[in-house]
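Shown next, in structure tokens, is the structure this report addresses.
One chain of protein is taken out of this complex; the other chains stay put.
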Amino acid sequence: MRPARHLIAAAALLVLATSAYCAEVAKTTVKVGFLSTLSGPGAGLGIDIRDGFNLAMKTLNGKLGGLPAEVIIADDQQKPEVAQQVTEKFLKKDKVDFMTGIVFSNLMLAVGPAVFANQTYYISANAGPSQYAGAECSTFYFNVASQNDGLHEAVGKYVQDKGFKNVVLVAPNYPGGTDAMSGFKRFYKGKIGEEIYTKLGQLDYAAELAQIRSLKPDAVFFFLPGGMGINFVKQFVAAGLSADTQLFAPGFAADEDIIKAVGAPMLGMFNSSNWAHDLDNAENKRFVADFQKDYGRLPSLYASLGYDAAMLMNAAVRDVKGKLDDKTAVRRALEAKRFKSVRGEFTFNTNHNPIQNYYLRVIGKDAQGRITNKTMGTIFTNHPDAYVAQCKMQ
Amino acid sequence: MTQLILEQALNGLQFGLMLFLLAAGLTLVFGIMDMINLAHGSLYMAGAYLTAAATQASGSFMVGIATAMLATAVLGALVEVTLLRRLYARNHLAQVLATFALILIANEVVRMIWGAQPVLLNTPEELAGPVRIGGFLYPAYRLLIIAVGALVAGLLYLLVSRTRVGMWVRAGASNREMTEALGINVRLLFTAVFAAGAALCALAGAMLGPLLAVQVGMGESILILAFVVIVIGGIGSIRGALVGSLLVGLVDTLGRAALPSLLRTFLSSEIASNLGPALASVLIYVLMASILVWRPEGLFPARS
Amino acid sequence: MSERTNDSAATLLEVRAVSKHFGGIYALNAASLAIRADEVHALIGPNGAGKTTLIHALSGALALDAGQVVFAGDDLIGRPMHERVALGLARSYQITNVFSRLSVLDNVTIAVQGRVRDWGSSFSFWKPFALDSAIIDEAHALLAEVSLGDFAMRRAAQLSHGQQRCLEVALALATRPKLVLLDEPMAGMGPDESARMVDLIESLRGSVTMLLVEHDMDAVFRLADRISVMVAGRVIASDEPDVIRADPEVRRAYLGDEI
Partner (left out) sequence: MGFYTTSTPRRIAAIALLAVLVGLPWMLQAIDQSFYVSLASRMLIFALAATSLNLVIGFGGMVSFGHAAYFGIGAYCVAILAEGGIVSAAYAWPVAIAVAALLALFIGILSLRTRGVYFIMITLAFAQMVFYLVVSLKTWGGDDGLSLGHRSSFGAFDLKDDTTFYFVVLALLAFVLMALDRVAHSRFGRVIQSIRENETRMEALGYPVFSYKLVCFVIGGALAGLAGALLVNQTGLASPNLLHWMQSGTLMVMIVIGGVGSVMGGVVGAVLLMSCEEAFVEISPHWQIGLGLVLLAVVLWAPLGIAGLVGWGRERE
């Protein structure tokens, strides 16, 4: 045991020494730290990102930019402190080249400073907190998904355009929830019947639904991720509110995982998304088909984002020819984004958040009788986020 | 406005009665055996998962509930006989820790069998919609919960206050030695009470499963509430558990509904929307703390 | 201290018409009692007469519903137990109530240590107790006094029943009380052990006033300077042993043909 350890230590020192001397030399393997929520009520989202990422790795034969890749997968349990501990391990022990996977913005904000300080590139496959799009933007942060407000803005725009006059907003009482409301309100200018804040993780909405009933709105916009959304929709329908009130949600509250859990009550619900499984492009068709073959279910937005994150890494490693220690080169390669996304074209803004289209989807039955999302049209074309002006990235 | 209050009151009643199903078993176990059982919530979780599994297998929600209640009662009796029995004579700290360990084990076992994601358990088709009562719509399923809860509460009250078994149970709660001296097989009584409590847990889990979510950890949040209920009501008292349940159910529901708008009348909208939910979620704990400060043994202490 | 005056001795404890009821049952029903300084005062009566309730009430473990209690000029009503102890009122328990998992010596040192007037409060966090030799010496002396000197290092739970009863009394004495309430000190003792307890109480006579609740009539009549008789929550008689023995009401209500 002991001699072995000495041997390892010596070997490690040797590796360290060589890498210090030959900083510009191409790496032999690429290490990716994949940190996501894989257990607990929010697990469905993380699992989808992971499966999407893994599918991309499979498509790429386990290589990123032609180099063998090692993906270390870890669960953050949706707890900021766990996320931080794992991140510390990724950065200091495993010395990963990229990190990705985080679902929840609060976890992103908790680990971001350490990642950026360590000059490790973070490719966000979901979390897009306004801070990292605006004042606290970083050269090491690339958001392949969307800035958090994007989907809410899109719903707000659509609700405004459709002429709804009295809308009730429901979101959990946490920063992500208030951001959702302000995103919605940025484009919806009509009357807000009430802004209802619920406890994060709340599962019974009886009190809120009674309140909605008494307010008689013509539309309800809710942002309740994961299980919270499932329950809200079920109880909304059971309370008989769906007859007079139209439900709207951002795409991640009306995605395939939720549809699977709720079923028929979701029918007819409008939502916004920057991706849809029926988008008509070659990459997407291949992705959706492969995903269904491997996992036996329709991919969700999250899965597509995990897939794109891997593809972006692949492109960057390929473009710098494996010289990952040249941070500036890696940055330029990432910014150039030379790969075809499953959502069609998008580009990175100066704050490394995407400029992209947002689509309107409605939940209905497809040709095979499955309840699923159908793309109805485009709400925003090449839409940037609202915070880019605050980003002072050089 | 009256309609809103009425609907909220019904919601509070529904929540309170479900809490009572959990609290009833907990308070008796607590009162008779002087045993803190944190794993009570795990029985609730087990009940919900078993209902989901049995419903899926049989296609009938009723069969699912019956199976789950029976299976959970057996499970409860098994746990009582093999493990909890050894803890009665120990101090509260040991009981808290041992049953905390049971929570960890139960959660992990469920995760191994059913996975980390919530399991699907839907409301029976015919109850999924609303019914019209008076002038407004109310979810049919919630009405059913109220009916079942009220029925069980009534039966339990009759059982405890009118029957011989009930007399033993009450005697056991107020004075264990005396009960033993009367020649009652207290061990068997304990096991029976525990199994019955487990069955009630399963019923609560089965009824709430379709409404909330059948997921790992579902027992813990409601367990704390059940403890709040029995501490408010007075440990060992069925009447206390009922009063406490309804109190907690109503205060929680009405607080969440009314506090934010109430605060808005004398605070700025910004502060009110921030503070309202915060205060609403601590309301029941404030209730409990003030009751305990006022009456350190709860509203209806079973022991004098 | 040993000088005893028979008639006009100062009243140390004055209990005036105290009542306590549980639900509808009166455990104490306007009971009155006066205890003179330095006497051994026995309190007798049938089971359920309210003797232990009175002890609980005097020591502060139970709050009274009505009545007055004056101890050495201080009104005791509303005072918590520990303040009464500081005023010089200590008690022993009917059911042995010692620190069973501590050593016999630790039992007594912790009791001696509690005397704020001699050592100050125990809010002393840094100095090792082992350096408080005055307290430890006094504890040893007290153990010798109750014949437990040889058992100082035993765990209290390992003592015999009789020894535990002695330790119980020692704990009460360690507070250096003016008045000690002894709640059936001979409960459950064999004849030999009882005799030793009688000797112990006898040896304390004059150094401390004692209110003795006891069922052992031989011991009561041997030890008591005066006897009070309680029946159904009231004190029906309070006088010297000979008078009590002859009191027809007492005989009818309690003593019967025993004597």
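Note that the chains are named A, B and C in the order they appear, and that numbering of residues resets to 1 at the start of each chain.
The definition used in the following text is that a residue touches a chain if its C-beta (ideal position, glycine included) is under 8 Å from a C-beta of that chain, and two chains touch if they have at least 3 such contacts.
The model shown is predicted, which means the values in this text are computed figures rather than measured ones.
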Under the definition given at the start, what are the shown partners of the omitted chain?
A, B, C
In the full complex, which of C:Gln113, C:Gln163, C:Thr209 or C:Ser238 touches the chain missing from this view?
C:Gln113
Touching the left-out chain: which of C:Asp65, C:Asp132 or C:Glu145?
C:Asp132
Options A:Ala114, A:Leu215, A:Ala329 or A:Met376, residue touching the unrepresented chain:
A:Ala114
Which chain B residues touch the hidden chain?
30, 36, 83, 86-87, 90, 92-94, 96-98, 100-105, 107-109, 111-112, 220, 224, 227-228, 231, 235, 274-275, 277-278, 281-282, 285-286, 288-289, 292-293, 296-298
Which residue numbers on chain C touch the omitted chain?
59, 61, 80-83, 85-86, 90-91, 93, 97-103, 106, 109-111, 113-116, 122-130, 132, 155, 171, 174-175
In the whole complex, what residues of chain A lie against the chain that is missing from view?
5-6, 8-9, 12-13, 16, 39, 75, 79-81, 84-85, 88-89, 92-93, 105-106, 109-110, 113-114, 172-175, 178, 199-200
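Going forward, only the chains that are shown with their structure count from here on.
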Linking chains that touch, what shape results: line, ring, star, complete or other?
other
Distance from chain B to chain A - Cα centre to Cα centre, in angstrom:
37
Chain B and chain C: spacing of chain centres that average the CA atoms, whole Å:
48
Where the CA atoms of chain A average out and where those of chain C average out, how many Å apart are those spots?
76
Note: chain C residues in touch with at least two other chains are none
What residues on chain A touch chain B, complex-wise?
38-41, 43-44, 47, 173, 195-199, 201, 203-204, 206-208, 210-211, 213-214, 227, 230-231, 234-235, 237-241, 260-261, 263, 265
Chain B to chain A touching residues, read off their complex:
1, 3-4, 7-8, 11, 14-15, 111, 116-118, 120, 122-123, 128-130, 136-142, 211-213, 215-217, 221, 253-254, 256-257, 260, 273-274, 276-278, 281
